[in-house]
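Dropping a structure here in structure tokens format, bear with me for questions.
A protein chain is absent from this complex, but the other protein chains hold their places.
First chain written, first letter: the chains are A, B and C, and each begins at residue 1.
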Amino acid sequence: MKITVWGENVHERKNPAVAAIYPDGMHNTIARLLASGLPGSEIATATLEQPDHGLDAARLDTTDVLLWWGHLAHHKVDDAVVEAIAQRVLDGMGLIVLHSAHLSKIFRRLMGTRCNLRWREADDRELLWTVAPQHPIAAGVPHPIVIPRHEMYGEYFDIPPPDEVVFISSFSGGEVFRSGCCFRRGKGRVFYFSPGHETYPIYHDPVIARVLCNAVGWAAPSPSPIDTRTSPNSPTGWFET
Amino acid sequence: MKITVWGENVHERKNPAVAAIYPDGMHNTIARLLASGLPGSEIATATLEQPDHGLDAARLDTTDVLLWWGHLAHHKVDDAVVEAIAQRVLDGMGLIVLHSAHLSKIFRRLMGTRCNLRWREADDRELLWTVAPQHPIAAGVPHPIVIPRHEMYGEYFDIPPPDEVVFISSFSGGEVFRSGCCFRRGKGRVFYFSPGHETYPIYHDPVIARVLCNAVGWAAPSPSPIDTRTSPNSPTGWFET
Amino acid sequence: MKITVWGENVHERKNPAVAAIYPDGMHNTIARLLASGLPGSEIATATLEQPDHGLDAARLDTTDVLLWWGHLAHHKVDDAVVEAIAQRVLDGMGLIVLHSAHLSKIFRRLMGTRCNLRWREADDRELLWTVAPQHPIAAGVPHPIVIPRHEMYGEYFDIPPPDEVVFISSFSGGEVFRSGCCFRRGKGRVFYFSPGHETYPIYHDPVIARVLCNAVGWAAPSPSPIDTRTSPNSPTGWFET
Partner (left out) sequence: MKITVWGENVHERKNPAVAAIYPDGMHNTIARLLASGLPGSEIATATLEQPDHGLDAARLDTTDVLLWWGHLAHHKVDDAVVEAIAQRVLDGMGLIVLHSAHLSKIFRRLMGTRCNLRWREADDRELLWTVAPQHPIAAGVPHPIVIPRHEMYGEYFDIPPPDEVVFISSFSGGEVFRSGCCFRRGKGRVFYFSPGHETYPIYHDPVIARVLCNAVGWAAPSPSPIDTRTSPNSPTGWFET
């Protein structure tokens, strides 16, 4: 399994509070948790400030699953890179979209909706309830998952009806949120997972790590002879030998 | 539209607190709110203690949508009546399953799962959040719907993945619940709606009334030439004139 | 109900065979069948060659449901008009996407996938089988719907898993196709319906007319207080009076 963790890596360098939690960046913390939970995987990182944001064709062509965390700089991500990622997802690459990346270009491009939601930074307690106990992404996690303090993300979350909802969250203030959602798009799989605000040590939590490792396993490409890149004109009997 | 409201009608006669809220029974309160919201409809009621629980063949054959509220006496509902209702739903009759009827024989018969859930009677505040704003059952209702005090129903709710989730609730204690769920079964439609504990005046709330009227409209039968009662042996060309 | 029928109106003016079937354009034929099946509706048409393709803000703002037929000139549709339509759909306008409009900019914009499919022009017989007999779009139509000669559209059709599949087609050559698919996007509803190749008199068929009228009814906007155009910062207790 070849995994690439993309991190915007802006908060970590501007905000000492975030740097205290993620001294070498959220992307490296996430890369380490995946390396620990998925031994044998090849794990790379990429960030906004690199050429092509670290995601040139060679990198994308050797990525099975891409994780994406962004927030402040969605608008700085080059449209051509976004489109290249979208095409790779449609060709089978898995994509894990994290927290504030709900407004990333790549997520909105693939969803077709606005992806807006309600939010509040007020140290709400978040509880994630599993609503698909048979789903591999929920394997081995407690019910509920407790996040003592987190940013509130609440409904209505403007996404297409997910193909599978794995987790639904509540917040102290009374809001609910579809916090773990699966989407199949083309030959690829997309998982949105909302925990991960930069000012809390969410990605140091072993339960969250378990969810991310599960999600990478779920999103891995599946071999298929189907090619969706063209609309083939198919004469009668084309499939017969 | 021909509507039948079935009420167990046990709490109302045993518990003065319930009788104070629903002096002539929950079924009659629900029947009145439907009559008010759906003028022109023919509305009947039926209760447990009647012969065939008020649901003989003649009644079922002239019912477009059946609403079902039960709690204490699920086990007293005759299996033959349950099966007759199930067959009618599969033939197109709409079914609205209310609150504690999640454990009714008819709901479990049609779902195939246990339909268990987590619960607590502790005056939690319930908030219902619309997660399908384009759905006719959510038409015209506030976001969120606020129920000041209610029994908590929480996940995991052991139902099949709903065809559409319209509402998700939170409770003061932190639980969430898929409180408005649509299921298509055979030629019929089933809507489960969780508000309605007998010790609170839920069915006097005009917003709840609006949801129930919307749900009846959504669950109304749709004409179809398809007959699911048999497995027809169909010789080649059977559909050609 | 305010309906706008958009037609590319290119084939009809270039190809005498098409003009023979649709002398005043497919859009006018479709507009007439809707007028006949949905009395009381206000029905307008719009075409590619008009300013803003006939879809300026005033027109879109007064359209409840938009039907879209295009084929040769997808690339000539202005991106700004496409985006305006997409925003209107997300705000609640219904959209019916017909036949070769599977590759229209507006459909691909809302789906996020490539929308490619397999095709053949060889006078295949198409049969549309209802797989959702309780769905209002299938109300009153025969099983199967028989189209004596039609262009083949076959799987794999690169769309997101539909929220509801209403019809699945077979073709003489052995292909299958999800020919009637429902999608909920934002506050709007989208129905894709594949019959309608320009060289066959599909839109003169009263059964197809019935499906289109049913679809318009299904896609009509539903009132909701939810606004998806922003991500509101919501202080604790924001929803309490």
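Everything that follows uses one rule, which is that a residue touches a chain if its C-beta (ideal position, glycine included) is under 8 Å from a C-beta of that chain, and two chains touch if they have at least 3 such contacts.
Since the structure is predicted, the reported quantities are computational estimates derived from the model, not experimental observations.
S.K.: Wait, the hidden chain, what does it touch out of the ones we have here?
M.R.: When the entire complex is considered, the left-out chain reaches A, B, C.
S.K.: Which listed residue (A:140, A:201 or A:235) would be found touching the missing chain in the intact complex?
M.R.: Per the contact definition at the top, the residue touching the missing chain is A:140.
S.K.: Could you tell which one of C:1, C:122 or C:176 touches the chain left off the display?
M.R.: C:176
S.K.: Decide which residue listed in A:2, A:109 or A:184 touches the omitted chain of the complex.
M.R.: Selected residue, touching the omitted chain: A:184.
S.K.: Which residues does chain C use to touch the chain missing from this display?
M.R.: Residues of chain C in contact with the hidden chain: 125, 127, 129-133, 143-144, 154-157, 161, 164-165, 168-172, 174-176, 178.
S.K.: Since one chain isn't shown, list which residues of chain B touch it in the complete complex.
M.R.: Its contact residues with the unshown chain are 86, 90, 103, 109-114, 116-120, 122, 124, 152, 154, 156, 158, 160-161, 163, 172-175, 183-186, 226, 228-237, 239.
S.K.: By the contact definition given up top, give the residues of chain A that touch the hidden chain.
M.R.: Against the missing chain, chain A presents residues 92, 127, 130, 132-136, 138-144, 146, 163-164, 184, 186-189, 221-226, 228, 239-240.
What we mean here is this: only the chains that are shown with their structure count from here on.
S.K.: Shared numbers divided by all numbers used: is that above or below half for chain A and chain C, i.e. same or different?
M.R.: same
S.K.: If you count the C-beta pairs in contact for each pair of chains, which pair comes out on top?
M.R.: A-C
S.K.: Could you pull out the residues of chain B that touch at least 2 other chains?
M.R.: 127, 130, 132-133, 143-144, 164
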